[in-house]
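One structure is given below, encoded as C-alpha cells.
Here the complex is missing a single protein chain, while all its other protein chains stay put.
And then chain A:
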C-alpha cells in the first residue's frame, strides 16, 4: 500500500516467426545480437529492472514463439499482461499485415477488462536492412486507427531505438498497472450470516 511498493509488469511480445522478437529482447536485456536464427520454443522469460520516474520497476518479458504450432498455449501466456508488444519486419509486408490478427488474437485470449484502451506498442524491426517494404507512413496510419498505438522503428542488430521503445513499453504497462492499483482496496466489511452447522465434522465435536 506504500507508494514505494514493488511493481512487476508483465509484457508479452507477439509477432510472426522471424521478425526478431527474441533478438529485440536480447538486445534490450543483454545488449547482444546474434545473426543466428533459432526459433523460440513455446516462450522465453526474461526480466529487466528499469527506473521510471524514480520508481524501480521489474519487467517480466514473455517472448512467445511466433510459429503457429505453439499457439495453443496462448491463453495461459497472454493472461494478466500489462502491455502487449506487436513486432513486424519492415522488409516483410506479410508480417505487417498479420499485426491485425495478432492484436485480435491477444484481445480474445487475454480478454482484458477494457480492450479498447489496453496498451499496445508496435515495433517495426530490422530498419538496418536496405530492402525495406513497409513505409513508415503506412505503419503509423495503422497505429492511428487502433486508438493511437505508439509506434517505433527499431533495429535489434544496430540497437536503434530499442531502449526507447522498451521505455515506452514500461511506461504504458505501468499506466495499465496503476489503473488497477488505485481503485481497488481490500474491503474489510464482508460480514457473514453463517448457517448453523449440521453434521459437519468440526473440532472438538
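One rule holds for everything that comes next: a contact is a pair of C-beta atoms (placed from the backbone, for glycine too) under 8 Å apart; a residue touches a chain by one contact, two chains touch by 3 or more; residues count from 1.
The working rule: contacts and distances are computed from a predicted model.
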From the names "Ubiquitin-conjugating enzyme E2 G2", "S-adenosyl-L-methionine-dependent methyltransferase", "Nucleolar protein 14" or "Vacuolar fusion protein MON1 homolog", which one matches the UniProt record for the unseen chain? "Vacuolar fusion protein MON1 homolog"
The missing chain sits against chain A at residues 1, 5-8, 10, 26, 29-32, 38-48, 58, 60, 62, 69-70, 72-73, 75-77, 79-82, 110, 112-113, 176-177, 180-181, 184, 186-194, 196-197, 200-205
